[in-house]
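Provided herewith is a single structure, encoded as structure tokens, for subsequent inquiry.
One protein chain omitted, others in place.
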Amino acid sequence: MAARTFTIDGQLISAREGETILQAARDHGIFIPTLCHLDGVSSVGACRLCLVEIEGSRMLRPACVTPVVEEMVVRTDTARLREYRRMIVELLFAERNHVCAVCVANGHCELQDLAVTVGMDHVRFDYTFPYCEVDISHPLFGIDHNRCVLCTRCVRVCDEVEGVHTWDVAGRGTDARVITDMRQPWGESHSCTSCGKCVLACPTGAIFRRGATVGEMERDRNKIAYIVAARDQRW
Amino acid sequence: MTVTRFQPPAPDRTLHPSGDNRFKLLEATMKKHQYRPDALIEVLHRAQELFGYLSTDLLLFIANSLHLPPSRVYGVATFYHFFSLAPKGEHSCVVCLGTACYVRGAAAILAAAEQTLGIKAGHTTPDGRLSLETARCLGACGIAPTVVFDGTVTGHQTPDQVQVWLERLKGEGLKVAG
Amino acid sequence: MDLNELLAIAEHENAMRRSICIRCCTALGCQSAGSLSLKQRLEEAVAEVDRTDIEVMGVGCMGLCGHGPLVRVDPEGTLYERVRAADASSIVAALDGGEATAPKGDPHHPFFTLQKRIVLENSGIIDPERIESYIAAGGYQALYHALHEMTPAEVIDVVTRSGLRGRGGAGYPTGLKWATVAKSHGDRKYVVCNADEGDPGAFMDRSIIESDPHKVLEGMAIAAYAVGADQGYVYVRAEYPLAIQRLQRAIAQARRHGLLGAQIFDSGFTFRIDIRVGAGAFVCGEETALMASIEGRRGQPRPRPPYPAESGLWGRPTLINNVETFANIPPIIRNGAEWFASIGAETSKGTKVFALTGKIRHTGLIEVPMGVTLRQIVEEMGGGVPNGRVKAVQTGGPSGGCIPATLLDTPVDYESLQRVGSIMGSGGMVVMDDATNMVDVARFYVEFCKDESCGKCIPCRAGTAQMLHMLDLIRAGRATAADLDQLEQLCMMVKETSLCGLGQSAPNPVLSTMRYFREEYEALLADRGSAGETMDR
Partner (left out) sequence: MNKLRLATVWLGGCSGCHMSFLDLDEWLFELAHHVDLVYSPLADVKEYPDRVDVALVEGAVANEDNLHLIRQVRERTRLLIAFGDCAVTGNVTALRNVLGDPETLLRTIYVEHADIAGQMPLAPGIVPRLLDRVYPVHKVVPVDVYLPGCPPPAQRIRALLEQVLAGGDIYLTGREMIKFG
């Protein structure tokens, strides 16, 4: 495959044709924040945290789905991007009830980490305090919609890796919720295989293993990429 | 390689083979579209037309027929405003809240309608007789503000017209609680 | 079907015409005011006087919807407004020197005389329910011409040189889009007509389809020939049942006449059109969301590139244009690129159809050459605001902005409208008078966008919700100057980071009203620190 040479933040980088800016940046140790991206499943460009500036382009581009182009000049860390990323993270914290102190994922949460990354010491927007349900009808797992950021990683991993499509999104806008089957309690879902991949995929404390208490919900997200790689290499 | 998607076992399909003719009509629509998954929205339109609303069982029936995961069908049905997962009233009053209607006082009409009917927009009276809804724009802006009474678009409306409509329905024998 | 047969249909249709034609509008606006029973009464009245030189024809929109039902008696062109069924016999009697009881309209009013009708050339003239009526007006000749006398490349060249730009809002050059689709490789290609006219306050597309559906189909067929597509979809809103019905009828008629389907005009060109009915989602006006909806999925947009021209419906090259764009195609092919390019403004060629509504004397549908000023439209054609003054003109719907009265001399073209903080949009033009509160207007649009946000990307989903909340704080007198600045920053963020056009333009109504009517926001602000006061209750 042809190589592409371009710069990220002034650093000269060579990448394979068809590679995304995000992949190329990570290969070279350049950090770009992400949330809806998950190695092993398709990218949707929805969280907008990986937006980067590309010289000559008026629009900001999501690094996770934008392929590299020869001689492109990418900037990942400008004042504008930093401010926008912080605002996006603040919007998420204000949108639902993310109370780190009493969350199973405290200390192992991608949203919490993002807040640190973007320098969020407080949220300037008003919190909305919506009423959200907690579903612990499944014998092994639970879902707390208070913590859900609608990244759809569970939807994609269930569809693309497990191949079941138990999860989808119902409703729209701020009313959107991830659902199982006909929005019945998870435990009553006919299609769920209880494989637990959605638990691995979830970036926050939304989908968790039952029995985990505050701060205990750790997971190995590399497993998803491992499963995908292992499967791709088989006959 | 063709992949056949795992289909979860359907719950009791007690209502389908019951001889309800509407299912046959729905089947005909799906057949016309060769049971293609991309016809889902067309099929949902037809189902709502036949049944008045989309019940969980009906959605499951469609999911199974089109070989789609239930959550996907549910996700689509709840994405679009046009689809209703709950029964609607026998009579309906739809107040257009498009810009042209808004500028010409649609908000006052809606407020009057809510007061007259005693329900909030998007709801049905407890007796199931009347539904009050809002629309984003009917494209009848030239005759704004507009209200749709039982499917008939009427223009140049005023807040008291809802009362007039209700009186007419009562005159036609409709019993409305309260 | 060949050209001779087409001309024979036209000739036969013209021979059927009577010397006097009473045209009665049967588009949605007038139908809602009772024009169907009126038309029936007119037919009965004609039968009663037993005159074979008079006919009654149901036609599409005559434009002045606010004064409907409209009836025009041709050839002298007498216009009657607000006609009731009871007026029918007097209108017929007036042809014999009697006095009609319906109020007369003025066909020489600027509302009519300042128009330049290309897209609407047949609106209010032909019977939209009969293909013969369209053919008699020269319909489908452009398609014949394209298929038999032009190569696809030549068609694209004509469209490119005409300077036509997309009428859906963004104004992307149509020829360029076509050329991209034509160049793209795929085992199949699609042509999609976007009739998901979601902008509240806009009804151009509905009116075009209701008044002249075949013109849109002909435009689509020419486009399909040019780009190499064999399947078309019209994606139309469920809120437009009459338009859907007329489209269905038109497609069936065209198919029967061999103008759609296999081997059109005995050429090797095959093109089918199916209707896809939307289900109430504004975001489906965005092309990637629209395609998702056609595929039977949630109408959620996806990042571009890849553009639909390269990877659209089912991953194949797809051309998406809106109704008005397609309706411009047959006249361009018929009259040539130079003709079209000679109309309009420097960077915006041709005409634009606007739905003129709001606090204005004459509401309805107009088609004007690009480059006329807002003042001409609002004051001359629209007759200004009854009992008041124009405060602002809103163009572009929820994606557009409010243009203050001081800028009424702005010419209507893509660039000028953008410069003053609005957009051309699809053609909604809502006039607001000085009784209108602009903060309320901004809130109205933001609430709309919040309700219509699909929820996929965070800036639009959560950002519009916060914008709405902050506007409510302002309106409740609970916001400070700092909050106003924060709202402005939030707007900029949502504009620059949202995934699709809905989110990217959702802040426009706020930003434009803040720009021109900031004092209305400031008048509502609380003093610093007093925001807490309301907590005491």
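Couple of notes before you dig in:
We just call them A, B and C in the order they show up, numbering each chain from 1.
The rule is simple: a residue touches a chain if its C-beta (ideal position, glycine included) is under 8 Å from a C-beta of that chain, and two chains touch if they have at least 3 such contacts.
Keep in mind it's a predicted model, so treat the numbers as computed, not measured.
Checked against the full complex, the one of A:Cys50, A:Leu81 or A:Cys100 touching the unshown chain is A:Cys100. Considering A:Met120, A:Ile143, A:Ala176 or A:Ile224, the position touching the chain not shown turns out to be A:Met120 (whole complex). Even with one chain removed from view, subunit A keeps its contact list with that chain: residues 93, 97, 99-103, 106-107, 112-113, 115-116, 119-123, 126-127, 129-132, 215.
Criterion: only the chains that are shown with their structure count from here on.
Among the pairs A-B and A-C, the greater number of C-beta contacts is found at A-C. If each chain is reduced to the average of its C-alpha atoms, the one that sits nearest the average of all protein C-alpha atoms is C. Computed centre separation for the pair subunit B/subunit C is 26 angstrom, with centres defined by C-alpha atoms.
In whole angstrom, the spacing between the mean C-alpha positions of subunit A and subunit B is 35. Here the spacing of subunit A and subunit C, counted between their Cα centres, is 39 Å. For subunit B, the set of residues touching two or more other chains reads 72, 75, 79.
Contacts with at least two other chains are made by residues 169, 171-172 of subunit A. Within the complex, the subunit C residues that touch subunit A are 281, 298, 302-303, 450-459, 461-466, 469-470, 473, 486, 489-490, 493, 496-499. Every residue of subunit A that touches subunit C in the complex is listed here, in rising order: 44-48, 51, 59-60, 62, 65-66, 80, 83-84, 87-88, 91-92, 94-95, 124-126, 128, 149-150, 169, 171-176. The touching residues of subunit C, when paired with subunit B in their complex, are 28-29, 31-33, 64-66, 68, 197-203, 206-207, 237-240, 276-282, 293-300, 355, 357-359, 363-365, 394, 397, 428, 430-432, 436, 444-445, 448, 452, 454.
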